[in-house]
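Here the complex is missing a single protein chain, while all its other protein chains stay put.
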Amino acid sequence: MKKERLEAFSDGVFAIIITIMVLELKVPHGEHLDALLPLWPVFLSYVLSFVYVGIYWNNHHHLFQACDRVSGAVLWANLHLLFWLSLFPFVTGWLGENHFAELPAAVYGIVLLMAAMAYWILQKTLIAAEGERSVLRRALGQDWKGKLSPVLYLAGIVVSFWQAGAALAFYVGVALLWLVPDRRIEKTLR
Amino acid sequence: MKKERLEAFSDGVFAIIITIMVLELKVPHGEHLDALLPLWPVFLSYVLSFVYVGIYWNNHHHLFQACDRVSGAVLWANLHLLFWLSLFPFVTGWLGENHFAELPAAVYGIVLLMAAMAYWILQKTLIAAEGERSVLRRALGQDWKGKLSPVLYLAGIVVSFWQAGAALAFYVGVALLWLVPDRRIEKTLR
Amino acid sequence: MKKERLEAFSDGVFAIIITIMVLELKVPHGEHLDALLPLWPVFLSYVLSFVYVGIYWNNHHHLFQACDRVSGAVLWANLHLLFWLSLFPFVTGWLGENHFAELPAAVYGIVLLMAAMAYWILQKTLIAAEGERSVLRRALGQDWKGKLSPVLYLAGIVVSFWQAGAALAFYVGVALLWLVPDRRIEKTLR
Partner (left out) sequence: MKKERLEAFSDGVFAIIITIMVLELKVPHGEHLDALLPLWPVFLSYVLSFVYVGIYWNNHHHLFQACDRVSGAVLWANLHLLFWLSLFPFVTGWLGENHFAELPAAVYGIVLLMAAMAYWILQKTLIAAEGERSVLRRALGQDWKGKLSPVLYLAGIVVSFWQAGAALAFYVGVALLWLVPDRRIEKTLR
């Protein structure tokens, strides 16, 4: 199977998720600053989630550039990733509306963790299809970011019940870690 | 006519349907577990519908891979399928909000049945264009899943008026049946 | 300029318009038939608008298949068409919610008329770029449907102030007229 339609469909879902998240930023009633200011936590959580979806799109882009064809298992591993990403608008809205409270921070972290696991499964499925000696396998190398991130998400989830702010620091940290695009695949492809 | 634009348009509609369904999962007011927990039926019905749209996208992907060009009749058969799929967010939201009540379960089944009929019509239209000896015709073979599913949907609809839970068991069953991607077309193409 | 990105962008807008229209079909509170039944006018107007957007997508598809490159003027003529189509969800929702009342029926007709004018301008702009002797020019031929439709829309708008039902009959009539896909371009391309 060719990968083009999987990429096109995923791009569509990524584009919609990143855009409908902004619908949680509800137009305030009132034209003055006191109507706009209470929105800052929703805005901040929107920025964080926008960056996360951007990171996933970026890495997804790199991942599929390193492989040629996709199997039925890859289609479902990809849908599984998109499922967890599709929950971003919900958890982002809940986190922002409750001003970064404990439980919303934990649930946000759980969805981040599940998306990271789904991405890891997608990678494994692709490598299984491409082979251990493939460009993709070599390009991923040690994948220390991929291994560290779930640990940091877990730490964030545990911490969130005491200190929601500390949990958010973990999530922002992981985002910064990934903000540098994944040059491994670019390098190996060259 | 080339099939690329039909695929691109359909991918767009699939991507939007699968993503706006999550908008029915409304951000709760309140930051505690008692605000989140009542959402579980909406979440479960979202998962079921996500899997169904995923199955349709998967099979749509396979179906069009086995054919080259599309006619005007195929364009409309495809739009007819997308129409019934576009009602998924509505029936999913209604089913979830009413905690899997009788009528919503029946209406959900009716939309599933209509989508299955529309898919069957699309297949017929494509085979009519490609010919009885085409790759597509051979790939579909007996199509026992395609023949069994409407029967199970019908059973679910009838049963739903006594036991909504039993109806849902039928719908989940059909989804599991299809979750295995349709290898017939892959095999024949090889 | 290549036409591929214009087609991709337009497909995206068509796909979103056709799908967000269904959001006007709001999930009812209540699980019984008396909660569902009042939605029938919204459902019917959704069906009509779905068919209209389908027709526009179909014809748009055929139109651009007959030409190779696009100019800056074509980009704007296309955006102008998409602007009027983007008002479909609004007028559809208004028409349905008010059970096909007079003014909503007139406004619905005005948006249909403006979309038809925008499509006509797009055709003219494309022909200007392709030349009077182009495949496209010959394929369109007399274009009697394109000439008759605005007249029927106008009749519908005028009539709507006396009889909203009659206006709707005009709009349904034009839709039926176009439901047969435009075979002129297919024939000429062959």
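By letter and in written order, the chains are A, B and C; residue numbering begins at 1 in each of them.
Everything that follows uses one rule, which is that a contact is a pair of C-beta atoms (placed from the backbone, for glycine too) under 8 Å apart; a residue touches a chain by one contact, two chains touch by 3 or more.
Bear in mind that the values here come from a model prediction, so they are computed numbers and not experimental data.
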Answer key for C:79, C:128, C:155 or C:177 versus the chain not shown reads C:79
In the whole complex, of C:20, C:67, C:155 or C:177, the residue touching the missing chain would be C:20
From A:41, A:54 or A:72, the answer for touching the chain not displayed is A:54
Residues of subunit C touching the missing chain are 1-2, 5-6, 8-9, 12-13, 15-17, 20, 23-24, 72-73, 75-76, 79, 82-83, 86-87, 89-90, 93-94, 97-98, 101-104, 107
Touch rule applied to subunit A and the missing chain gives residues 7-8, 11-12, 14-16, 18-20, 22-23, 25, 27-33, 36, 47, 50, 54, 57-58, 61-62, 65, 179, 181, 183, 186
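What we mean here is this: only the chains that are shown with their structure count from here on.
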By C-alpha centres, the chain nearest the middle of everything shown is B
Comparing which residue numbers subunit B and subunit C contribute to their contact, where sharing over half means same and under half means different, the two sides are different
Top of the farthest list for subunit A, CA-centroid basis, is C
Separation of the C-alpha centres, subunit B versus subunit C, in whole Å, is 26
Dist(centroid_CA(subunit A), centroid_CA(subunit C)) in Å evaluates to 37
Check: subunit C positions touching at least 2 other chains come out as 12, 15
